[in-house]
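For this depiction, one protein chain was excluded, whereas all remaining protein chains were kept in their positions.
Chains: A, B and C, in written order; residue numbering restarts at 1 for each.
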């Protein structure tokens, strides 16, 4: 493996809002010893190696050659002419006293003019926008920004991670079906090429690993997978798995493990940040809803358990509710049934914080994608499904949504990369039989 | 493997209350085509074999040579002189119309006089109690009952499963430390030998697999493990993992997977059945509380994640609340923290039914313990940890409480028994790298 | 007062669905001694008379000369050709064993063909519909039905109560502004005259007290108030106050009493009966939403408490969720603030039953409207606001939504009718000052 643990890794973020700024502030605060990267598996999580009786469980960052936190450099693009300190204050996620301690670091971060198109995110508008003669020209401007960023910061490698708003719902179409058609479309300003695709193209073209934190297509099209294979670039996505969906992919595998039937699952959300505002647009909501609805099917496999899951009525609602700001609340009612079909109910109320849950995901993805790149793993990284609501996977497979299968996959992949035995939890050898 | 799929398997149950009768009624109803054994992994659950693309996922009962439901025969012991129909009516778990359809089957089941000692279950008293000159004599009477049962029903093999009330808290003492001391104690009426130990002794002595659905020690003592090794008998226990603790071992692994910290976990329960009444006795509650409190530690491993779990304040309360009868409600408040230690909260309200959740566990344990016996697996069956709040395990190991590790262990054990490849979820071979 | 306690009171119900049938079954069951009219203030509630130390608190039915339950006769109109037994079975509200005990009584109740127009309730269609040459003709057919009903049953007086579905949203228009325009409109088939208005016209024309259990206008128009004054007819409405809104008008007065501020109130509902289906039509939902949203304003009086309630964000959602049938669940999150504006939260989860909560309201309204008629009270009966989400009131007043003010109004009105002292709760005379 090509190690770059001592070199600067440049993190490039289209969409410098609440999530991106919370991520950046947190890493800087950790580097200053002011905070801990709670929620990051790479920094806090241990991985068991060998037999249970060997008692070997290092922290993952001490096991795999990940980039160090103090070797990260940050930059991005946004539609507002604000620096990261101003963004953080406006986002009202982190305590102002902490932000003031980080002020000069935050103000010095490059925020480039964004590629933006109102047709894809209708509730927002901006004044810090790139102009270009066509979409290919915009992609080249992004590539120029990256080169400028690397020169300025001394970064020798990069990861790009989309933290922008959800774009309106779109099905893949002809222009997405091959690299040549896509590049043609860039030059011709094809209307089905969204800003998030332009960023993804720019990154992958340069061989920079790319992850998509929102549910829109972005790199999840044949054209960009083709490009990723050409440039040996790892890809991951889509849609960070935070609050309610995270909870759903914890609970559903548990209910299924016990073969409890489910007749209905009603999920409602209240949230008051920009995300909530954007999702008040029904077309943006449709993108998100598809992402949120899909998770139960591949976990529950109704085709294998028709008596348990065939009649499941699943409904997801998102409600813009300004009193809460970045705080989010997800309420779930789950109607289950057990032995002889007797009904029971589960209610879950999750008072969470959107950006606080997303920030450590950004960190882990940056570090693991960089590791993948250096380990010569390219294309879709299914082992990172753990972090996504709509995991990308090989077209002949179903995406894996069960958080615990995702976890086993992630940890066994790390063991595999580092040449350790895989864990099966069989454990018969601890016993005399 | 010695197959007995076509022979009668006799299920022996000390403690014929709500759980036992709900289990028995359910199996009979399924055999009559009136109901489905929802919640039973052996009957409803599928197991993936081979690679995902092979699409091989049989139902477990079609994969492993388990006893058929219509080859089960039932019998047990109780302190009240009631038949199983009367018990079922009094328990108020199942619909009376269904019970009336099963009436003659239920009335014909043998309920033998119980071994009982008020010192161990203070809130109950009974009139259907064995007398004996000492505890060894009582054990022998139990063995005679078993022989009588097998003769009556034609059963050629057996499994015994304790479904009685929780006995008062006790630490293992000298009389439990070896088989010879224990047998001496049986003859001398040693006060530390409880009724549940007498049943366990009787079963294990006859080579009958034994499981303990309550949290008291019962077979979880050195003396009886020694006997199990002599008689090649599989053991499993303790304390069926149903409502709130089931939920806890689903959620805690999920929170830990995401490296979310936990500062407090408050669990309260309201329940109105006989179980609630028994647990109103503080000494019985202590046994249960120990069982319920232990689950978080080995899941969260605070020693490996001190920043996340060292200060966790865990409190469990059980409240006798008659308005609900057998319906139970568990309310949990979980105080968690994420990125930079920002706090969040999760509330879970589980409106469950005690016996409905326990009955399919009884069924699976009966079938899997019988399979273990025929597969020559003896002693503690750690792969059945999945079903217990306080899983028994080898003394040099920590018990495994994570439901998903337990599930992997159970399924990989079945794969191993049947000679199939173990599953690691690595899955790299689906991808070009 | 003209007493008719010993004569038959005929209850006429347009819309014989779950609510109507649950009401009718309940009254018949009570008359047979099989059940109790829980939830009915007139039958179960006591009323304090005089000073506390007098200890006079009769049950209301023993205080005011209300009709006896066994002097009620029932009839109605529906769009389906079903008898009340069939309706009750289909509605799945009451236990089948009970319904079978009432079967012959239920089957003998007249269900006349309905006045129906799909434009007003788009999700339903029926096959038991009146034809007429114009809307006046339909009104006359309804009056003929009433006469037929009274002849058949021997009823000497009547009350009509709308229990039909919510009609689409409509503002009062010119045709509703005077009786002469309205009668002209009936003859000309004016499109703004809905079926519920036709029933109301028929009843009021005959001097029959009329109540509206749904949120649509029906009798809440100037034309029909004019007619009510001519015919000396009491009116009441609109929209039975059951589940979530009932809870809201209990909680909001409590929070206001304590001068706690409210920044947000989010209410969501899941329900699976025909009501849920009808409200899936956005235009029907709008009628309901207006009704549900209005209640907070007049309770909280933001104009008098701008610091506390000016910024209140109030959102109400109704979700059709079939797994629950007639069972309904309302979840509320209330964001409040106290001393120095520190925030707090209240969550309420109400697992209720729609028809079970509505049925006793129907009973009380029937008896109190009949009492009003016999007491020569005509026009809008504001003292019955207690039962409605959108209480009708004099045009120069705000409707009163506070459940406890409504209760004081209702009870002091009864005291007034019966010549008792009004209660102020001053109570200084119990003390030496």
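As a working rule, contacts are C-beta pairs under 8 Å (C-beta built on N, C-alpha and C of every residue); 3 or more make two chains touch, one makes a residue touch a chain.
These numbers come from a predicted model, not from an experiment.
Contact with the omitted chain, checked across B:50, B:154, B:306 or B:322, is made by B:322. Per the touch definition above, the residue from C:57, C:71, C:178 or C:222 contacting the chain not shown is C:57. By the touch definition given at the top, subunit C reaches the unshown chain through residues 22, 26, 29, 35-41, 43-46, 52-53, 57, 94, 98, 229, 246-247, 250-251, 253-255, 257-261, 301, 304-305, 307-308, 337-342, 344-353, 355-357, 359-360, 376-380, 382-383, 386, 394, 396-398, 400, 403-405, 407-409, 412-413, 416, 422-428, 430-433. Remark: the residues of subunit B touching the chain excluded from display are 263-264, 266, 268, 270, 313, 315, 317, 319, 321-324, 329, 331, 333, 335, 345, 347, 349, 351.
The rule we apply is simple: only the chains that are shown with their structure count from here on.
Two copies of one chain, subunit A and subunit B, form a contact in which over half of the residue numbers belong to both partners. Subunit A and subunit B, compared by their mean Cα positions, are separated by 40 Å. Looking at subunit C, residues 347, 349 sit in touch with two or more other chains.
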